[in-house]
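Missing here is one protein chain; the remaining ones are kept as they sit in the complex.
Chain IDs A, B and C follow the sequence of writing; residue 1 opens each chain.
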Amino acid sequence: MEMKEMTYKDAIRLGMSEEMRRDKNVIFFGEDIGLYGGAFGLSVGMLDEFGEDRVKDTPISEAVIAGAAAGAAATGLRPICEMMFMDFVTIAMDNLANQAAKMRYMFGGKAKVPMVMRLPAGSGTGAAAQHTQSLEAWLCHVPGLKVVTPSTPAQAKGLIKAAIRDDNPVCFIEHKLLYKEKGDVPIDEDYIVPLGVSDIKKEGTDVTIISYGTILQKVMIAAQDVEKEGISVEVVDPITLYPMDIETIIKSVKKTGRAIVVHEAAKTGGLGGEIAASITESEAFDYLDAPVLRLAGLDVPIPYNRNLEAAVVPGVDEIKNAIYKVMNR
Amino acid sequence: MEMKEMTYKDAIRLGMSEEMRRDKNVIFFGEDIGLYGGAFGLSVGMLDEFGEDRVKDTPISEAVIAGAAAGAAATGLRPICEMMFMDFVTIAMDNLANQAAKMRYMFGGKAKVPMVMRLPAGSGTGAAAQHTQSLEAWLCHVPGLKVVTPSTPAQAKGLIKAAIRDDNPVCFIEHKLLYKEKGDVPIDEDYIVPLGVSDIKKEGTDVTIISYGTILQKVMIAAQDVEKEGISVEVVDPITLYPMDIETIIKSVKKTGRAIVVHEAAKTGGLGGEIAASITESEAFDYLDAPVLRLAGLDVPIPYNRNLEAAVVPGVDEIKNAIYKVMNR
Amino acid sequence: MALTKETLLEMYFRMNEARFFEEKVAWFFARGMVHGTTHLSIGQEASGVASCMALKKCDLVSATHRGHSQVIGFGLDLNRITAELLGKETGYCKGKGGSMHIADIDSGNLGANGIVGGGYAISVGAALSQQYLKTGRVVLCFAGDGSTNEGSFHESLNLASIWKLPVIFYIENNLYGMSTSIDKHMNIKDIADRAKSYGIPGIVIDGNDAIEVYETIEKAAEHTRSGKGPILIESKTYRWSGHSKSDAQAYRTKEEVEEWKAKDPIKRLRKYMIENEIASEEELNKVEENAATALEEAVEFAINSPEPKVETVTDDVYA
Partner (left out) sequence: MALTKETLLEMYFRMNEARFFEEKVAWFFARGMVHGTTHLSIGQEASGVASCMALKKCDLVSATHRGHSQVIGFGLDLNRITAELLGKETGYCKGKGGSMHIADIDSGNLGANGIVGGGYAISVGAALSQQYLKTGRVVLCFAGDGSTNEGSFHESLNLASIWKLPVIFYIENNLYGMSTSIDKHMNIKDIADRAKSYGIPGIVIDGNDAIEVYETIEKAAEHTRSGKGPILIESKTYRWSGHSKSDAQAYRTKEEVEEWKAKDPIKRLRKYMIENEIASEEELNKVEENAATALEEAVEFAINSPEPKVETVTDDVYA
């Protein structure tokens, strides 16, 4: 596959742009996404290429952004809409969860709602409690939505394309701290990262770590570190958080006998519980040599101060300690 | 304790009324709660007793209902507000999760937000997808909120009183199907069900079932049924869903060696995962004779048709089968 | 375009269908034959039916929780509406939606909505599709007076205005949002005045006058179809029944209800046609009979339709 190095952010833009070239029914709207290029500069240049009919600035009105996407999707378009920060989806939850997600089912299978909602998430930017949340667990608890999140530039491109082509409402969670991460991205316009397929990011035999998003990088560092000490870690990135390809995870845990779930979102009510419980109630239970551990954000709003903010999310050392813990049993 | 038989609904009203008599800073507002007495007739008579200054009808404006409660709570009142159906909290999530829950922490501990949001939840009423959800898992994933739910009339009274007296935003989830359930309720005005204390509803030795809300009744029936067959079930009702008294649950599981979590909310992303994972990662792991099972609602929006609706939520037979399953290992 | 006799008779037919249908719904509920709740629009038939009939065939409609007159006015099949009410497999939503979610996206019916104000943003999106795809179609968005206090009203009208979308926001002001009278839920006389916040036209009409409703919507559709942007219409009307199946109606007087019953929109249309010699008593009686028959057939169809199979509970969550 021919590759080009680019950032996560550029990869998302490329994926969106390719789909917009391919299908004129794909449109894109949100706050300050046009001339300004989005709060993170992600969509810079898209207005120039696609024009005001297809790249549309909205007023600051998150509820109607989500609802209009649902309405447009149900009537022939394939809208991509953006919440400037994932935290603002709190304003759009009715339109997302009560309308977009349920329309098809409520109407007996007659509606189709092919929309994508882009959601920049996560902490580490010093933006404090209302601009740093990781709310994927809420979205995964809404039947009718799909929830995906890429952790590399290549995934970002392939996954946004798959999300746009999907006939359902897809929540596409982006990690702000990854925006500037670089990586090789297939330039093939048919390169797709299919929804619902977990990625084994690293093979190993002693312990399986399930993680996604920004913190996956710390997991990889921890995995490489302990490898030197003779502990072989398998790392699985689910990519699609809902509906999740749990089979791949279960298979891995049956092999390793140990599992740790690591995410940035607050621990209580986070996806860690869902994944841990799914593993434990599966046939992998009989293979478990240790309880499935969860390592996640503290149950606090995200503080502003840099040190405090950093203290909320597990670091490499904590991940290594968790590995030692499951190995020592 | 002197008791009086009354319904769950009347018990909530009694609890609210007692607190409003005790503390004139407790006020109550929401849609059609005054003259109409609320969509479920829960607050009938309260307008008469407390007058328009304290029992206030609002327009249909869920966002400001939640936000005004937060603002009033931060400035000296102790408001109780109502979402007519829990499903409508989707419209109020910003004010609830970004404002009420975070204010104290964001402001360095200086705000106090003693508000209660009442949330009638659950299916079984034929009200279809937008009037039947059980969204407690969302709320439990918001540090700064407390989440409680009573399953009996006595609890309902004692818990609403404790919620009103608590100095934090408390989400008080009510089960519509329980509204007409009768039970003995202490008439003592100091009767309180403290937040953060799980209730062992029934003692047993073979398996622990953790459940709450409407479906707890089915759990009790199933427990009594299997008791006749020689299986002794311990049933724990956490009552406070966040922050949960998990210690009582862990202790129970260490005793029984088996655990099942049963709830009505959709399985994926539901609290079942949280509870199961908390048990598994605790010291109870070493005592487990079987994986912790989760029994929960199907991952679908709630359908209208009576039979379909009933099929979404686990029934007594499914609970019994789950018990057999963990016992047979 | 002047209203033809044919159109008027069809309107009269659908208004009667709606009335008979809802009387039957009330009957079903009184007997506990239906699950859930329902919101009757008896008394609002001119508002719901004549407005839809003023649209062109392919225009779109978004309905409310009080949507029976609206969907019958739109021309949905009474059999399948009734079947849906009874939760049957043959219903518009295969029994999954019920009274509050009757929908038929294929024919442009974007669905009734259980969320008050839930139709606003959906309608904006549907109108965006029409504009972008240059279909020449418009969206008629039904909503109630109470719903205009939801944030979604504000965000939706503003966005529709900026983008000049082909959508008519049509507020059925029946004087109450549940138990709360309009003077308790807003501090202005006419909801239509809220149009000024968005720089769009706002019009008040007598929602019990089928002719005025029809002609206003026809003109409004023309306006918005031609690219002039959205329009807000306030249709003053009244619901005769309680808010939903259980409502003691302590918030209004019997006199008020009687006063409005005297303004029956169906009788009024009948009188108009007779006084203007458009149709004879006999013709109109015949139309009424036909409506009654249609309803009987629909009920029969619905009752004889099968329940959805329980296995279908997991169908259609995803496309």
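The working rule: a residue touches a chain if its C-beta (ideal position, glycine included) is under 8 Å from a C-beta of that chain, and two chains touch if they have at least 3 such contacts.
All of these numbers come straight from a predicted model, not from anything done at the bench.
Colleague: Checking the contacts here: which visible chains does the omitted one touch?
Modeller: Among the chains that are shown, those touched by the missing chain are A, B, C.
Colleague: Among the options A:Leu177, A:Ile192, A:Ile221 or A:Leu298, which residue touches the chain absent from this view?
Modeller: Touching the chain that is not displayed is residue A:Leu298.
Colleague: If the hidden chain were put back, which of A:Ser17, A:Thr75, A:Gln130 or A:Ser211 would touch it?
Modeller: Hidden-chain contact among the options goes to A:Gln130.
Colleague: Looking at C:Leu3, C:Ile162 or C:Ala292, which residue reaches the missing chain?
Modeller: C:Ile162
Colleague: Can you list, in ascending order, the chain B residues touching the missing chain?
Modeller: Against the left-out chain, chain B lists 25, 27, 53, 56, 58-59, 61, 63-64, 66-77, 79, 94-95, 98-99, 103-114, 143-144, 146, 167-168.
Colleague: In the full complex, which residues of chain C touch the absent chain?
Modeller: Given the touch definition above, chain C has residues 149-155, 158, 161-162, 184-188, 193-194, 196-200, 229 touching the missing chain.
Colleague: When the complex is taken as a whole, what residues of chain A touch the one chain not shown?
Modeller: These residues touch the chain not displayed: 31-32, 34-36, 39, 41, 57, 59-63, 87-88, 91, 125-131, 298-301, 303-309, 311-312.
Everything that follows uses one rule, which is that only the chains that are shown with their structure count from here on.
Colleague: Let me spell it out: compute each chain's centre from its C-alpha atoms, then which one is farthest from chain C's centre?
Modeller: A
Colleague: In whole angstrom, what separates the CA-based centres of chain A and chain C?
Modeller: 40
Colleague: Which residues of chain A are in contact with two or more other chains?
Modeller: Each of 63, 94, 98, 105-106, 143-144 in chain A touches at least two other chains.
Colleague: Show the residues in chain C shared as contacts by 2 or more other chains, in ascending order.
Modeller: In chain C, 93, 95-97, 101, 113-115, 118, 151-152, 317 touch at least two other chains.
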